[in-house]
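For reference, the structure discussed in these notes is given below.
For this view, one protein chain was removed and the others were kept in their places.
== subunit A ==
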Amino acid sequence: MNDIVSLSQVAKRYTRGKESVEVLHSLDLKIAQGDFVALMGPSGSGKTTLLNLIGGLDRPSDGDVTVAGERIDRLSGAALARWRARHVGFIFQFYNLMPMLSAQANVELPLLLTSLSAAQRRQNAQTALKIVGLDDRARHKPNELSGGQQQRVAIARALVADPTLLVCDEPTGDLDRKTADEVLGLLQTLNREHGKTIVMVTHDPKAAEYARRQLHMDKGTLVPGNTP
């Protein structure tokens, strides 16, 4: 399979005052198209930083980041935003839905960045909501939905523009076990039946079991030999 994510000698440093802290050290990583990778590790191990680099939300201090065939570490801010719109669907721990918009309008948001007509946007959003099983909740606002339903809306929003990659940051961190399993099952279906490449950060070993592959991080590096 083709590699959809390729990181080579990636380092990330943050400067706080006069002090420079390196949170990722000379990291190499490849993720194939259609893979479902769970990134695990203790707090502060650098897994969210790595996820942000893969998703084009952050830039490396050193090294190359190639995702979906593009050297995204070289893109300008505006070009990176356009690239994200085209290639990445984000799923966050706290859903990050727009509270004033209906589920349907939330799902339509990424499509506003495309050239689709309003009718096409509406139709695609309805299809995405159907995939996550919430087509009957399209008119509800986030505060009228349960946590699990909100995360399903967020998944529909991530899917709707048919991105190359789904990037999930603790997608079940705010959900109970049963709801978490439903959401993870949905992600697994998206990966297995729709061929979506998924990179997911999680603390939860049970959540990680839904992935095809688990990568463990510690102190800014990938722990070797721990990737089944």
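Methods note: a residue touches a chain if its C-beta (ideal position, glycine included) is under 8 Å from a C-beta of that chain, and two chains touch if they have at least 3 such contacts; residues count from 1.
Convention: contacts and distances are computed from a predicted model.
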Options "YceI-like domain-containing protein", "N-terminal double-transmembrane domain-containing protein", "40-residue YVTN family beta-propeller repeat protein" or "ABC transporter permease": UniProt name of the undisplayed chain: "ABC transporter permease"
Where the unshown chain meets subunit A, residue by residue: 52, 55, 57-58, 77-78, 81-86, 90, 92-94, 96, 98-101, 109-110, 112-113, 157, 169
